[in-house]
Each structure stands twice: as C-alpha cells, then as structure tokens.
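I am attaching a structure below and will ask some questions about it afterwards.
As you look at this complex, bear in mind that one protein chain is not there, while each of the others sits in place.
This part shows chain A:
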Amino acid sequence: MSSGSNGARRIASVLRPSIANPGVCRSCQEKTLGRRSYAAAATNTAEISSSPSSTTAFPVIKPSYTINAGVLLSRPPQITRDLTPFEKAYFFYQKRLNERLALPFTKYFYFKRGTPADEDWKRKIRERQTAARDIGKYNAYADDAWNDELLVGAAESEPDHQVEMLVQDAEATVNATSQDTSKKEEIPRPFSRMTEADQQGDMKSLNRALQRTLYLFVQSKDGYWKLPSSPIEKEETLRLAVERTLAQSAGVNMNTWLVGFHPVGHHVYNFKKPRLDEANGIEHRGEKTFYIKGRIMTGQADLTVNTQGLKDFKWLAKEEIPKFVGLTYYSNIKNMLADR
C-alpha cells in the first residue's frame, strides 16, 4: 500500500516539472506546496501579481516530454537458490544434533520381523550405524557422539551428495528385496540445476538461470537495449498502454499477468538539445517512461510480428543487465529489479 501511494506521489512530482525544484527534497516540496495552498495565500497572490513583468520579458515556452508506457516483464525463479557454505554446514550440524536429541527410530513399527525388508534394513544399519542416510557414518549413541564435525573437504554436507545417498539407498533396497536378481533397477536422479540453455549461453530461452528472476529486454532498431515501451496514445490509461505495448512488441503468444495499475518505476531521458516546436510554443525536451510490473506464466516472446521495429530480445538476470544497457538507464531501473 505504501509503495503504491509512494509511486503515485513520485509520478505527481515528475509530472509537474515546472513546480518541482530539483534542489529541494520531496517531502519539503510537498510541505511547501501544501502550506502555500491554504496557509500562505497572501504570499501566493503577491507572487502572481509580480510575475507578469517577467513573462512579458521572455516568451512563454512550455517544456514537454513524451510520456511512454513500459513493461517490466519478469519470469520468477523456478528453483530454490544454492545454499552458502555456512548454510550447508549449519543444516548438517542440525541434522547430527537432531540425531542425538530425537527418540530412536522404532524399527518394528515399519518393518515386520524376518521379512526381506527387515533383513535389508539391519544390514544397512550395521554399515552406516544410523537410521539416517544423509548424515554419513555417525553413531549418536556411541561414546564419541560428541565428535560430530566433518573433516575439511568432506562431501556429506553437500545437498547433491545427500540426494545421491537417498537415491542410492532406494536402489539398494529395491535390488536387495526384489525376486529377480538378474537385472538392476535404476531410480531416476533429479534433473540438473543447470539447464541446456545455461550451458549453451542461450539468452533467449526462458529455461535458463532457473534460480534467478529474468527480465525481458528488447533491442530497438537503433541497436540499444531497453525494456519494451511505447508512447501513450490519447484517451489511454497507463495499464492499457502497457497491454498494447506488450502485444505490439513481443507478440500475443504469451500468458502474462500485469501486477497492479501503478508504475513501479520511471526513467527520464532528456535530449541533448531540446527540440523547439515554434508553431505550438512547445519545447520538446525528452521522454519519460513509466514501468508497470508484469509476470510471464507461459509462452515466449515473438518479434516476428512486432510493429515497433525491434530487432532482438533477451531474458536477462539482474547482473547481466549492465552489460547491455547504458549506465544512467540501469541506475534508473535497477531499484525495480529483484535481488534474486
């Protein structure tokens, strides 16, 4: 809620460039504006009476900006992040500690005496001395149960190793208890956390960088990269303009969901030299782009039918973005992007 009103306020301040003084902070600005509206009406009238002399000296030129609607289309992370070494060590310590604290495993509740499963279980327990498969060889009831630390370079705390141990245990059980000893049962391993697109460096695929949020960037016909955006037409809200932009730039073959009606950020681009329109008395200074957040559910961007002359698109994670966009552009959009 606070961010929404905050964003609205920020837009309001951006949309009033004539009133906004860049040297004054936002809250002070609003305070002075509010005070002027009702408390200091007298000074206001005085200002107005004094202003005509200045306007006659210089012709009134209204500065104007093109208002663009942009979309920050993102794909959320698909898998959990990799653990840090400290987190791995912590979780491993907790597992061995739990081994000492919890009640012992009640074997005969799960395995009937004398069955092949029971025999298999006994054999495995003799081997690894504990019921758990993922904590390595550790006996919580021995005299040296205090010695629960891993040696340097031990793989037991790695999640991959733990999963491998679980799968191997399942395979061993299946092979030991099955009637048919000729063929070995194979239990499929989990898929790799690195996909094919990661290895090939395919930045167009949505199947890459599964741990990160990806953002859709398009390359304009001038060759620079940007978030998809286009000027707002007359009688069009920001949201409608964003929907139209998305359809015109990246095609309709995407199942997307726009988050809210408020923009999450903006980017102001000033021309090096303001373009003067003599006929209307308008000084065209640049572009202001307002971004609405969107999520992609299914589908893929398709530039073959785009009407904005876009050349290429990429799905980029946060740290890859500065390689493609300018410094000011990145500093304007970076606070809209999620850390992961």
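Assume a residue touches a chain if its C-beta (ideal position, glycine included) is under 8 Å from a C-beta of that chain, and two chains touch if they have at least 3 such contacts; residues count from 1.
Please note the rule applied: contacts and distances are computed from a predicted model.
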item	value
Chain not displayed: protein name in its UniProt record ("UBC core domain-containing protein", "Ribosomal protein bL31m N-terminal domain-containing protein", "Exosome complex component MTR3" or "Cytochrome c biogenesis protein CcsA")	"Ribosomal protein bL31m N-terminal domain-containing protein"
Residue touching the undisplayed chain, where the options are A:L101, A:L151, A:A279 or A:L327	A:L101
Residue touching the undisplayed chain, where the options are A:L97, A:M297 or A:A338	A:M297
Hidden partner chain, touching residue among A:S64, A:Q129 or A:T173	A:T173
Hidden partner chain, touching residue among A:N68, A:Q162, A:T245 or A:N332	A:Q162
Residues from chain A at the interface with the omitted partner, ascending	79-80, 95, 98, 101-106, 110-111, 121, 131-134, 159, 162-163, 166-167, 169-170, 173, 187-188, 190-191, 255, 297-298
